[in-house]
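Structure below; questions to follow.
What you see is the complex with one protein chain gone and the rest in place.
Labels run A and B following the written order; every chain starts at residue 1.
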Amino acid sequence: MRKLLIACLMGFFLLGIAGEGHLVMAAEKYPVRPISFIVPVEAGAGADIVNRPFCESLEAVLGQPVVVVNKPGGGNAIGYREVHNAKPDGYTLGYGMGTVVTGKLLGLLPYDHRDLTILGGQFSAVPAIVASTKGERTFKTLPEVLEFAKLNPGKVKMATSSVGGSWWLFAMDFISVMGLKFNVIPQEGAGMTTMLQVAGGHTDIAVTDVATGKALIKAGNARLLAVFGDTRLKVVPDAPVLEELGIKLRITSWVGCTMAPPNMPRDLTERLVKAVETAAKDPKLERKNDALAGSNRCVYRSPKEVVEAYDSLRDTARGMLASAGILKEK
Amino acid sequence: MDICFTSTCLRVFSPNGSDEMEELINGLVACLSLVNLVACFSGVFLGTIVGVLPGLGPAATMALCLPLTLSFSPATGIIVLAGIWFGAMYGGSTTSILMNLPGEAASVITCIDGYQLGRKGRAGAALAIVAVGSFVAGTIGIIGLQIFAPILGTVALYFGPAEYLSIVVVAFVLLSNLATESVRRSSIMLGLGLWLSSIGISPMDGVTRFTFGLTDMTLGISFVPIVMGLLGVAEILNISMETYIEPVLTKVRFKELYPNKEEMRRSIGPIVRGSFLGFFMGLIPSCGFISTFISYSLEMRLSKTPKAFGTGMVEGIAGPESANNSSVMGAMIPFLTLGLAFSAPSAILLAALRMHDVEPGPLLFLNNSDVFWTFVAAMYVGNIMLLILNLPLVGFFARIALVKPKILIPIVCTLCLVGSYAVRNSFFDVWVMIISGVIGYFFRKWKYPPIPLVIGMILGPITENNFRKSLKIFRDDWFQFFDRPLAVIFLSIALAVIAYKIFVYLKGRSAPSGVNDF
Partner (left out) sequence: MTRKDFNGEVILKWVLFILGVYIIAGALKLGVGTIGEPGPGCFPLIGGAVILISDIFLLLEGRRDTERLFRSRNELKIFIIMAFAFSLWIIAMPLLGYVIITFLGTASISKVLKLEGWLKPLLLGVGTTLFIYLLFGYLFYIDLPKGFLS
């Protein structure tokens, strides 16, 4: 009898922990409990760090903790899958980048941005072109690079991120629009390794993130030639933008947005879209983001604009991936 | 009179002038403020827990603490985060020694002899040696950081694909003596490791390899779940099947929980060697934890009883664990001087610094040198705190080793399962662990050594990527490869070692007692 009593007590105790007080669900006055924000990279990676301040801003708007959950892997596919398969109750959101488009093109995912609920874009990022100062070829300006590459096709060594990755797409776009041939050397990972190649003089130029390179550029190990896109970056105001130099590319920026599972109820979606807009335009967010001093900018895009940007990315990327031989739409 | 004495001391101890010593003292004063001391202690305490728990890495915890650190001064923030990181380095080998369960890549080597020491009843001694070794290595590392930071920072830049390739060749050659069992079985395991490391998305071409159509496989097989399974779960299965024999000694004396004189004496050499080895290898991006393997191999070569490695030699844990700790300090140098963050924890530190408007790089020493010195001072203090924290814990953990398996095993099982999930928040990893555990059991019984597989998995990606990158870079002009002094040096070392081994082998053949295991 005594044993039975103890067993029952333990049972209730356990259920108590398990339920964490959620056994009684409040009538839906969203949100009543913490929200998961799935980031498809590991803790400490670029996309993870910039989203933590964003989640804080979102928390201030929604009134409940917005917790970053890392689900890395598969070229971000794992994280996107988690968002896609979650319950559309507003308690699971996620971060989406251009890889949500390329994921389908590379055959990693059977769906892309059109099968998810886009709530709004908060970030925009572009890479930069940096040149080595101590290799066998040291270029001082971008026109020099273009000149040399025209006369010596395939000889200029360009380091960039892994094939199919963000900066690789920009690099490929650049190469095909300019009609030149480079010796493209992809690197594992997106930022540090690429920057190291240039700073150490192992390659001539690189297309990579500005943030990873700042310290090295300041120390004189590399030279910033130009920045992609059409707006000067606050963090490197002296660097010319490709558009100023007369180079117009098809991919103009790497858009980072907030997503939710498909089939979300309309009023919940509207509520979240407004929340994302407020959070993205939060001046505190901009300050924290600028402090991170990277190529990531706070740029708000409405859901429609995000989808447009991704559609355009899809069309451009399709061609590039096909010529690289890795197009595998499911 | 004593002012003269102090200033002479200062001049002796700081080669760059007495103001460096002054800065350090300022740093010490700053870090001894109550806020910073509490920050330091919380960091190392949290880090120790993170380190002991297998699978869970410091990065996730550091990321969680990131927003908290923003409310404090930059130095305080860095102290907390670095404390977590450093603390995790101390605790990582605890489960390796107690349960043959490596909590992260750097603790794998400690399993080999550490666990055997545990089985012999010397778990406490092993844990204490690891703690002391980590302390010494940490101190040597911090001193190295302090004195050489500005100079050695640029070393990282010299390592391009050619240099990495040559290092890997040297590593393979040096580590060949870790294949203690039959050569055939060891090379199969090596091949398996190399293949397993290629599963997933190839970084250089973006194609998926050997994924069997599963999305989860495209992420590649994570290293930690495999070693947890191969070493830890296999051992769990093994122990579950043994009939438990009560140890004859029912009372364990306090003295037995700590190392005896002999063990301490034997550990000194490995600790010092490991510290220097780890520190210098840490300077090379992404090469830090390989130093644990190299240290083990080195100790085996230097020992008079190499065959005894694997049965519980203290040299086999003292060296690697010291290398592990000092490599963290070594990695801090390119981080602070050039902003190069190659691991998740250092990336978080970088973000924290930036959020505080401190930019690592040459300007760090000009504009924010107080941050640097407070950090250095705090690392000294934190190191001491960790030693004080860990030594009593040694007794606590050593007693855990004596708990009956019936009670311990279920808890360890849960730790394994949750830990392998915690690596990447993925159930796939847990499956990987279980399957490698089951297969690992068979490997054990049939004497297929796990270490070559581990080496294959670790060195695989570096080898492949740098091999392919080198081919691309030098395709126009191969002779440029020989223009690179570092690469040539490493390759020559490798060739020299190979030549020596062939020489020894041939000499052994002519002697009647030469036993070939091939």
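FYI, a contact is a pair of C-beta atoms (placed from the backbone, for glycine too) under 8 Å apart; a residue touches a chain by one contact, two chains touch by 3 or more.
None of the values given here were measured: they were computed from a predicted structure.
Asker: Which of these touches the unseen chain: B:L37, B:I409 or B:V488?
Answerer: B:I409
Asker: Which one, B:E23, B:E299 or B:E464, makes contact with the chain that was left out?
Answerer: Looking across B:E23, B:E299 or B:E464, the contact with the absent chain belongs to B:E464.
Asker: Which candidate, B:R122, B:R354 or B:K472, sits in contact with the chain we can't see?
Answerer: B:K472
Asker: What chain B residues would touch the chain not displayed?
Answerer: For chain B, the residues touching the absent chain are 49-50, 53, 56, 60-61, 64, 184-185, 187-188, 190-195, 198, 202, 204-205, 207, 209-210, 233, 236-237, 240-241, 405-407, 409-411, 413-414, 417-418, 421-422, 425, 427, 430-431, 434, 437-438, 441-442, 445-447, 456, 460, 463-464, 467-468, 471-472, 475.
Convention: only the chains that are shown with their structure count from here on.
Asker: Compute the distance, rounded to whole Å, between the mean C-alpha positions of chain A and chain B.
Answerer: 30
Asker: Within the complex, which stretch of chain B touches chain A?
Answerer: Counting only chain B, the residues touching chain A are 59-60, 62-63, 66-67, 154, 156-162, 200-208, 215-216, 218-220, 285, 337-348, 351, 354-357, 359-363, 424-426, 461, 465, 469, 472-473, 475-476.
Asker: Under the touch definition given earlier, write down the residues of chain A that touch chain B in their complex.
Answerer: By the definition above, chain A touches chain B via 42-46, 48-49, 52, 56, 68-75, 77-78, 81, 106-109, 155, 157, 162-165, 168, 183, 185-189, 192-193, 195-197, 199-203, 212, 214-216, 218-219, 221, 288, 291-293, 324, 326.
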